[in-house]
Each structure stands twice: as structure tokens, then as C-alpha cells.
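Note that one protein chain of the assembly has been removed; the remaining protein chains are unaltered in position.
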Amino acid sequence: MEFRIIKSPSAGTLDILKQRMKASAVSAMDGADAVGLVQGRMIEMICAADIAEKAVGVTVEDVRGSCPQNMIMIAIFGDTSSVESAIQEIKRKLEEGKKLC
Amino acid sequence: MEFRIIKSPSAGTLDILKQRMKASAVSAMDGADAVGLVQGRMIEMICAADIAEKAVGVTVEDVRGSCPQNMIMIAIFGDTSSVESAIQEIKRKLEEGKKLC
Amino acid sequence: MEFRIIKSPSAGTLDILKQRMKASAVSAMDGADAVGLVQGRMIEMICAADIAEKAVGVTVEDVRGSCPQNMIMIAIFGDTSSVESAIQEIKRKLEEGKKLC
Amino acid sequence: MEFRIIKSPSAGTLDILKQRMKASAVSAMDGADAVGLVQGRMIEMICAADIAEKAVGVTVEDVRGSCPQNMIMIAIFGDTSSVESAIQEIKRKLEEGKKLC
Amino acid sequence: MEFRIIKSPSAGTLDILKQRMKASAVSAMDGADAVGLVQGRMIEMICAADIAEKAVGVTVEDVRGSCPQNMIMIAIFGDTSSVESAIQEIKRKLEEGKKLC
Partner (left out) sequence: MEFRIIKSPSAGTLDILKQRMKASAVSAMDGADAVGLVQGRMIEMICAADIAEKAVGVTVEDVRGSCPQNMIMIAIFGDTSSVESAIQEIKRKLEEGKKLC
């Protein structure tokens, strides 16, 4: 499982993400100071999405890859500290046990 | 074969699953307290779906992955104890013999 | 090459298979007591389909996978004993020689 | 590179092939006593198709696989002896040198 | 991660890239003296796109591959020295640490 955080993402970067998201998700980006990216196997990303969603101040979206086999990527939008907390929460659960859910 | 159970899945998590299911399956989610996820090779997932379907109180749906080679994932919706029983039933058959059907 | 037989498949299981078949194939399922599944490399599945088709009392359909590389899966519908005979015939040819056709 | 020949292919087998061919290719099947199958890497299948096409009495078609990475499959239709000659011609070139073209 | 720069790309080369980009991106190519190509894993390419976008004088676009698993490719358009600076900036960050963001 891999994690990245982009602070103040550029317009072009958000554009690349927008092309890979469902149309109705685009509004989640507006007013987001940061975007967190988590990439992993599909079954674990469903769990990771659920953990992040249950954290406060963030929205979680599914980013369609280019046919990435078992891997999918989710994007977590929100203000920088909320995105960092949501990702911290996933990492903390990962360290506790092997399964996120 | 991998198994996960999410209790009280968040709206965003159900949303990610909805995008990967056939439109008519969405109603199966309403009133479901839990979602069970099973991921494995296609031929075995057909068998696993059949075992879960024959258990009581659950609905089984096919979750389209992002081009996951031989792997597909099914989602089992229902109240928490029904989902747990359905998954228990698949695991029990797996331990008995090597083939689910 | 892998083989499975599901006797009295549940409605949900047939539904998952229907979503992966051509529309006109759906009627082949009606009145079928059993479904045989055979998964293998594309070139061998064409041969396996031909052997099963030449057996009596069964219909053979191509099940679209989720991008399963070289692997495809065929489903053989019919009454239980016909499906078993068709699969037996493929296995018998497999044991005789290395190529099904 | 793999080769198979099906003599007097059943209706269901031709049907599976038809679903994976361009619509205009279907007429090539009518009156064909046999179908030859050749599976290999894309760049070599273009060469193999050219060799078979230059043999007499056969028609060559591209069979769309289920996302088979570098592998594609071509089908060679015609009377049994023409299909056998076309496949013999590809095998003969393969044995002479490493490249078909 | 791989890097290439094409100076004065030919019309046919831009055409191949255009077919793999979103329609609205095509104007970014007009007046571009050079095109930089960066290929890598999806999660890192989002970061690389962000670094390049924050450099001056370039436009970054997502190039759809032919089902390239985890790999995606971005194209960076602009005058030759801007494209070179943007790619230099990505390489510099890569050498500093292991993560681009």
C-alpha cells in the first residue's frame, strides 16, 4: 500500500485526477487544500476508503487507473490536516493488524 | 481467496461499490448493515457466490474490478450476522476440500 | 484447465453468469439443472467448447471474464448427467493426448 | 506459437468465434469444413496471417481475445486440406528461420 | 521512472499522442517546440505532473496507454528549455528523496 499527499495541487494535476473520476465527484475537489493518494489492491482499498470516510473533513473518491490489474487508487480530498489525519488513521490500522477491515 | 467484512459501511464506501455494480443491484444495499467482500479467481468466485446465495438473508453481487486479470470480487450484503454466516460457510467448504463446487 | 459443476445453481449465481454472456445465450439457462464451468487458455477453450457441443443434451456459452489475459471460461448448461458427461469427455481427451483438437 | 485444427466445427463453436470477429468476417465461415487456430504474439501473428493468406483456398480472420496481453489469435477457414496446408506453411517457415517475415 | 525529450516532434508523432489524449488537450501542443515524456507508476505520475505543472512555461497532459497496468505516461509540452527544466526538476526531486510528493 502506498501513500502520497499533494499540498495545494496545481490545476493540471487536479485535471488529470478529474478525468479519472466520476463526474459527480468533481465538486469534492473545490476548496480542497490537499489531496491524499492511496494505492493498493482492490479489496484493501474498499476498506481504506471506509476508514478515511469515517474520519472527519474529507471526501473519498475512486480514481480509475489505466487497467491496473488488482490495484486501484483512491483520492482523499479536504484541508491539509484532515487529509493527513485520514491517511494517518489508515496507516495506524495497518500497523495494528494486517487487515484494514 | 480473501475475505473482508465492513460493518456499517460509510456512504462513500457504498458509493465506490455502486459504481462497480450493475444498476439493478444498488437496491440490495439498502438496509444492509454489513458488506462482505470475497476476492478470488473467476471460476472459484462463481462457486463462492452460489454458496453465499444459498445461505439465508444475503444478496450477492459481482463487483467489477479495474481489469483484475483472473480475479473478480463479489460483495455480500445483509445484516451483520447473515453476512458473517455466509462468509463462514464459504470458509468451511474451503477447509473441507480444495474446490468450492 | 479447471473444471467445476454447480448443481441447481441459485438465481443470483445464474445472474452473475448472465451478465457475462451474450443476450441471446440467456435462454440456454432455462431448464438447466446444472452448469459446468471450464476455464483455460483461449485456444484450448475453443477446442473444449467443440468437444462439449458434440456431446448430447448441453449448450455451451462463452463467459466474458474481467480482462483475464489468455484465460477464458465457458459454461456448459443442461441436465446434470449431460453436463457431467460433457465434462467427462473433455477430461478423457485431455488424458489421451496433450491437445484437445 | 500454438496451432490447432478443428474439423467440422460445431455450430456453438463457430458461434463463440463469431462473437470475437468483425461482423463482415462471418461469411468466411460458411462452407468452411475446418478451422485452423494460431495463437502467438501480435507482431508474429501479422506475419502468420500474411503467410496463410498467400496460401490457397483459405480466409484469415483476427479473433479478439479477452485482453490477452501480447497474444492474439487468428482463425483460418477453408476446406480441411487447405487449412492444413496453410498451417503447414507457417510451421515450415518457423522451422527454417526464427522470424516469419 | 523513464524520461524522454523529443525536439521539434514530427506531425505524425504528435498525431499518435493526440489520439491518446483528451480532446481539449490538443491545443496545448500548438506552438510547443518540444515534448517531454515521463512514464511511471500511476501514483508517482500524479506527483510528477504536479511538479512539472508548478514549473514555468509548460503544460502537462495524461497520455492514455494501451492498458499499461500500473504504468501511465504524461507528456509535458512547451518550448525546449522549459520542458528540459520541468524534467530536470522531477529528476532533482527523485534524487533528493524517494517520493516525489
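Going in written order, the chains are labelled A, B, C, D and E, and every chain counts its residues from 1.
We adopt the following convention: a residue touches a chain if its C-beta (ideal position, glycine included) is under 8 Å from a C-beta of that chain, and two chains touch if they have at least 3 such contacts.
As the structure is a prediction and not an experimental result, all values here were calculated from the model.
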| item | value |
| --- | --- |
| Interface residues of subunit E (partner: the chain not displayed) | 2, 4-6, 9-13, 16-17, 19, 37, 39, 65-69, 71, 73 |
| Residues belonging to subunit D that touch the chain removed from view | 22, 42-44, 46-47, 49-50, 53-54, 59-62, 64-65, 67-72, 74, 99-101 |
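Convention: only the chains that are shown with their structure count from here on.
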| item | value |
| --- | --- |
| Whole-Å gap separating subunit B and subunit C, where each centre is the average of the chain's CA atoms | 23 |
| Centre-to-centre distance between subunit E and subunit C (centres being mean Cα positions), rounded to whole Å | 46 |
| Touching two or more other chains - residues of subunit B | 65, 67-69, 71 |
